[in-house]
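As you look at this complex, bear in mind that one protein chain is not there, while each of the others sits in place.
In this document, chain identifiers A and B correspond to the written order of the chains, with residue numbering beginning at 1 in each.
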Amino acid sequence: MDPIAFVTDPVMQGFLQATTRLAIPIMLAALGGMFAERAGVLNIALEGMMLAGAFTGFATAYASGSLWLGVALGMSAGAVIGLVLAFYTVKLTSNQVVVGIAINLMMIGATSYAFRAIFGPGTDAPRVTPFPPVNIPILADIPILGPLFFQQGVLVYAAFVLIPLSWIVMSRMSAGMAITAVGEHPEAAETLGISVARVRTLCLVASGLIAGLGGAFLSLSATGLFLDNMTAGRGYIALAILLLGRRNPWGIAAAAALFGGADAFQLRGQGFGSGIPYQFLVMLPYILTIVVLIGFAGKGRDPAALGRPFQRNRAE
Amino acid sequence: MSSSEAAGPSPSSALAGRSEFVSSLLAVVLALAVGAVLILAWGASPVTAYAALLDGAFGSWNSLGETLLRAIPLTFTGLAIAIAFRGGTFNLGAEGQLFLGATAAAWVGLAIPTLPAPLLIPAMIVTAAFVGALWSLLAGVLKLRFGANELITTIMLNYIAILFVSYLLRGPLQEAAGYLPQTERLSANARFPALIAGTRLHLGFLLALAAVVLAHIALWHTSWGFKLRVVGLNARAALNAGYNVRLLTLSAFVVSGVLAGLAGYMEVVGVQRRMIENLSPGFGYTGIIVALLGQTSPFGVLAAAILFAGLQVGGSTMQTASGVPSTLTTIIQGLVVLFVIGRGAVDLFLARRGAK
């Protein structure tokens, strides 16, 4: 048997394609989370942002027939949640975790309610035709890399572009320096003429846009349908990815790929009658998340002001 | 949390006299108002829908019984989360602890069904509490030993627990008939007697009330509760004062897990009479907002649990009567909490008005 035949084997091809498809949503959510956390805000609401993006994107695409309009509005829905979170955490200096959890719980109900309101309680699940895979000529035929990177839907390519883009923003642009300043030492940032409130609000909006894109990817690229609570904890997994990737875009991409691989592996495992009860396979990404937290928690350095609300001291 | 170094009073202190109860009530009213808009958007009459909701929740002895029945697990999960919260930890794992506690209790009940009730019931209670505590303790150990954030680990442990229970109910613990993912029915010895004739309300409600009183005493009248609250407010000061902070944190996880496990037990013996795959419609998660609305005080938790139970029970009636999906009540619950947290906005607004 040809020792390298497995790389062109259709099963392997499918596995690699699936790895990327499953990695992208959590990678996007984690990238969104990165902007918030680097600015010092714990964004627990990633889950709710994704769910809002998935639902809004789907409903818009279904109603308008335009996938792109769906993507745009899905991202906007995430951004709106970002604004709500900013109002609470920046303006009211509420506990960032509490608000995030409340938003997540509410979004489960809100998307479910709106779904029934729009599509009725019928059993027939509405569908849209998702973004088809676009093979990039020549590159798509490279073994392993081809199925991983070049046989994907167009949103995957968009996500790929976001990685270097985020890196440039954070390490080369004055915006990235300002975000770092706000996340590390908000009082100093204020003396430097940087508005902590504005930077944090913008970061949460960016966070919502990107996490919303991750959600829209689930409904418009990965599946073509919307299901209640379809994010299934991916927003929380993204928080672990963020730690594992050290809040750095490249690290996040690599960490997300690991999770995508685990997820693809368990899906394959279900399909091939391995004899392992499927529940144990489905557990895999959740167990992996815990393993990652055990291995990497406390290793990297958190932004000094992470989770700490900032209040300007002013005389009244 | 935010320690303002500026001298002088904070903007809200002028309004400190306003009771938290009033602002919670205001939050409920506001959330219901937003809900009314959503009902209108659905195309139904808010008056009809809310009338049905109210009737379904509190309109008769039977519906009141159903509401209080629903309040039992919410009280337990709400207390579980409130106590963890007081100790400075976010236990989002009540859902998984509930499922495992319930399954373990059902297993004991099915393994020794002929044991007399005075022995069987305590055996099941202890098992549910023990297993819930173990699962919760796992998150506590991960936090203390490895620094793994319990926010994420408890959510992950929920998924793992629920999947594991699903495996058990479709495998080793499945009923003999083998149709549904559920266990056999529990024997009569394992069940609770009804509290009010003609309703499903059972003895568990009294146990929930007892848990509320015990939690109140523990938090405010024991040195354990005192130290736990200190740890929650300032763990470093607690350490400096000579407390065993790790042990206190673990104890918060354990107590929290015990209460969540008991929530599952109550559902198994009082409602389903067996373990089923969909035992909880998110009691563990609703418990989070019950705890928040109840200001993490045990009596507040009880009131919030009854309120949310009424919303949920009435929600089904509302759906039948007006077609408005009962998931509306999930939105209202979330809004209530956001408005309660947002009362700072009202203070800010009033302070600004007052300054002019």
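Structural remarks
Everything below uses one rule, namely that a residue touches a chain if its C-beta (ideal position, glycine included) is under 8 Å from a C-beta of that chain, and two chains touch if they have at least 3 such contacts.
Methods note: contacts and distances are computed from a predicted model.
Considering only "Simple sugar transport system ATP-binding protein", "Septum site-determining protein MinD", "Sulfurtransferase TusD" or "1,2-phenylacetyl-CoA epoxidase subunit A", the record for the omitted chain gives "Simple sugar transport system ATP-binding protein", by its UniProt protein name. From the options A:M34, A:A178, A:L220 or A:A264, the residue with contact to the chain not on display is A:A178.
For chain A, the residues in touch with the chain missing from this view are 172-175, 177-178, 180-181, 184-185, 187-194, 298, 304, 312-316.
Where chain B meets the chain that is not shown, the touching residues are 3, 6-9, 220-224, 226-227, 229-230, 233-234, 236-244.
By our rule, only the chains that are shown with their structure count from here on.
With centres taken as mean Cα positions, chain B sits 28 Å from chain A. Only residues 44, 84, 87-88, 91-95, 97-99, 101-103, 105-110, 112-113, 116-117, 121, 232-233, 236-237, 239-240, 277, 279-280, 282-283, 286-287, 289-290, 293-295, 297-298, 308-311, 313-316 of chain A touch chain B when the two sit together in their complex.
Only residues 1-2, 4-6, 8, 11, 38, 41-42, 90, 92, 142, 146-149, 151-153, 155-157, 159-160, 163-164, 166-167, 170-171, 285-286, 288-289, 292, 325, 327-331, 333-335, 337-338, 341-342, 344-345, 348, 355 of chain B touch chain A when the two sit together in their complex.
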